[in-house]
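Note that one protein chain of the assembly has been removed; the remaining protein chains are unaltered in position.
Chain IDs A, B and C follow the sequence of writing; residue 1 opens each chain.
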Amino acid sequence: MHNNREATLKRLNRLEGQVRGIARMVEEDRYCVDVLTQIAAVRAALKGVEKLVIDDHASHCIEDALASGDREDQRAKFTELLELLDKARG
Amino acid sequence: MHNNREATLKRLNRLEGQVRGIARMVEEDRYCVDVLTQIAAVRAALKGVEKLVIDDHASHCIEDALASGDREDQRAKFTELLELLDKARG
Amino acid sequence: MHNNREATLKRLNRLEGQVRGIARMVEEDRYCVDVLTQIAAVRAALKGVEKLVIDDHASHCIEDALASGDREDQRAKFTELLELLDKARG
Partner (left out) sequence: MHNNREATLKRLNRLEGQVRGIARMVEEDRYCVDVLTQIAAVRAALKGVEKLVIDDHASHCIEDALASGDREDQRAKFTELLELLDKARG
């Protein structure tokens, strides 16, 4: 990663703390729906991290492949994006 | 579209019939949860159509951009895919 | 359905027209990404219809089950909601 490296690490660090917080809630027998709300918060945080990595990928790896003119590298980048899209569509 | 044209039209036709079927269910005061089940079926069908269009896009439009060596066309194709990915991530 | 019947039918009618519009785009060989954008619009419209049906279900079928005091009906309503939740989580 390039641009978003520090921001990504900071968010992953916070995310790790959030997951630990959910474990603590389960240990303390907190109400299921409150646990589910925290799980939703972690999912949203994860989506934010993913966005940072995708943006970095677009502005570096993909731009490099464009600049290189290397058709096989470009095809690989397209294939990866199409696979990510397929997974994201669920 | 190229390869998947007829298959896509056939599916869209069936999908239109499914939507009309849901309207009929609502008119006939059918049970809400049965209506919701049919809506889920339409959503799944829509996802199938989308897959056909994406595959066609990959094997034609994107391949053309790769073959052309036209960097601006290639960048446009990447940008479109990244936007589709962003929307699909919800 | 009760409250949202007419609104739901109006939306389903429009949705049917949107699906037909996509078929026309495919017939006219429109650009794949424009077709995908329209598919995304249909998915969003479908989600809106689903919301109306869920709200209606909540304010009628579920309220009736609560008022009845019929435990088996209530259990059935919970089970249906849990199944809908499971499907929605993808």
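The criterion applied here is as follows: a contact is a pair of C-beta atoms (placed from the backbone, for glycine too) under 8 Å apart; a residue touches a chain by one contact, two chains touch by 3 or more.
This one's a predicted model, so the numbers in the text were calculated from it and none came from an experiment.
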Displayed chains contacting the withheld chain: A, C
Hidden partner chain, touching residue among C:22, C:35 or C:62: C:62
Missing-partner contacts on chain C, residue numbers: 47, 50-51, 54, 58, 62, 66, 69, 71, 74-75, 77-78, 81-82, 84-86, 88-90
Residue ranges of chain A at the interface with the undisplayed chain: 1, 5, 8-9, 12-13, 15-16, 19-20, 22-23, 26-27, 29, 31-33, 35-36, 39-40, 42-43, 46, 49-50, 53-54, 56-57, 60-61, 80, 84, 87
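We take it that only the chains that are shown with their structure count from here on.
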Chain-level touch network, classified as line, ring, star, complete or other: line
Euclidean distance of C-alpha centroids - chain B vs chain C, Å: 17
Cα-centroid distance, chain A relative to chain B, in whole angstrom: 25
Mean-CA-position distance for chain C and chain A (Å): 29
Touching two or more other chains - residue numbers and ranges from chain B: 50, 54, 84
